[in-house]
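First the structure, which I've put down as structure tokens, then a few questions once you've had a look.
Every protein chain of the complex appears in place save one, which is left out.
Now for chain A:
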């Protein structure tokens, strides 16, 4: 057998061992030797049976037989053969330590080898289990081919199997390898690459835990959004921003919390340091915290209460909420009322705006008519007299009216000031009720929220109609502070002066005690509220000799001032009409002298007014039945109109220099245009229906062709002037004149009228003027001479 050769050559136990492995292959490899057709090399020597059985002895020696020993080499220097020293000619191509350990050394090996080895019995069991498992999984194979299954276990061969193998006639069956059990167990673990399971990190088991929070409170909100809503929101935000900065409430609260936190931190720090804190301090702190907490709780409760209140308020069915809502809508109600009135007085409104009396064109005499429009009446003012009317100069539809009493024999104590608007004749815009009768009123020419009032008891008041920021609820009223400064008799007239250098408003008043007082806002009031401080400008001493009293003292008589009129251009010049019938021309710069005294009327001067255009002309009227037109340089009147009945008021028209209107005691309204008719009024109409009712005041509206007449029943009547009564100057092209040309035209018209009646001598030599001038010159000269 060919394998036998090498085996024989190997010799000894080694050969047997190898042969065994071979037989295993043959027996359990699934094929038998008989089936094998071994190919033999052709040149193989053919041996007989005996030759084959003959043992060929071979020896394994440690010496290489091919190595030449005692090699010599010819040395030419020595001229002799020299032995070449022996050289080891072994070349290690591969080196591997054997895993085999001798049986005897097995115990020692176990000691050195760190890994446990499976004992043989256990291994057997394992193998059995394996086999069984394998058999179960596969259909049970026939008994003969059961061998390969055993063979599948590879080196792990059991002894039983070996016995089977022994049953088979084989050459190496007697072999009993002791080392075999070692080899089959030596599934050595790699010390370097092997990683034990226990060295791996622990895998934590996965767990799931779920919980649910309480859902946040929900509320439904519905609204829509626009570009302009966003814009408004931003605008509001910008408006509110500075106000938020002022509020320190939130900041203070934060500060308190911060302090407490700081305290806690401070309390904790010494504890950590180990420094002992006295128990008292701790107690104190605890108490403090307690109180702070309580306070906060209280605050919280209060806030909560307020919230509840708010919520209650937001319930709109609540009556308080309704009232609050209506209070807020007060402004809207005013507008509503105006528009309702506009519907109610629709026709009157049309008359006011568009109606022109067409018949005027056909009146050859140039006469006109006046058409009554709205009537203004307030229930509580019915029994009061209209004592003064003052139109606002900047608002065309607003005017203030003072109510009081002219009947001094049966005085009515209370009075009031009402501010009316043409838009609402039914109810006044503002009401100011005074405990005393109001005698006169004046609206500031520029700031029309300021109204000056003079009262029957000699006091003055200034009303600020516009509610200011601090005092949003009511109009502010300033009164004169000091009792000494007030007039000692009823005030008959108040007039605004020009604002002083600081821009503060100031006004003048005149009363029956003959004094002119200048009023300014006085902030030195003890209450700090502010009031009015008065300065006496002058006392109207009459140009008569002092009267000697019963005890020999002499009195200078003074005139009882009734009317005050400031020059529209020269702000320091003013006229005062007295109850004695005199007219004083004074200056506010000096009070001891008067520029001129006119002996105008026999009875009290009722009205006095400067012309709007011509700077030297003024008008006066009196209960002595006359209206007089004056040139200020002339002590004699230019024009005198005798009506035949007492004239209670008169005034110039703001649109023309030659038109003026007057009311008579009989209740007639007269309108004159000197340019049209110098003798007769161009309009004379009865405007009060009842005979007893007297119209006391008349005023032109500065913008519209409207007259306002107030009577002693507290009623006001507005009258529209027909086109003939308000002829406006026209230029060459027929367009109405405006601005300077109109002013010049109006002045020219008046000058022409004056020149018609003026006595040329009176201009060159005014008698009344000359005398005081000479006196003055003498006084001045004497004073200079003395110095």
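Keep this in mind: a contact is a pair of C-beta atoms (placed from the backbone, for glycine too) under 8 Å apart; a residue touches a chain by one contact, two chains touch by 3 or more; residues count from 1.
Rule of thumb we're sticking to: contacts and distances are computed from a predicted model.
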Protein that the absent chain corresponds to, by UniProt name, given "Magnesium transporter", "DNA-directed RNA polymerases I and III subunit RPAC2", "Dynein light chain roadblock" or "Exosomal core protein csl4": "Dynein light chain roadblock"
Touch with the omitted chain, as defined above, among A:67, A:336 or A:756: A:336
Residue among A:228, A:408 or A:555 touching the omitted chain: A:228
Contact footprint on chain A, counting only the chain that is left out: 226-229, 231-232, 316-317, 321-323, 325-337, 339-341, 343-346, 426-427, 467, 472-473
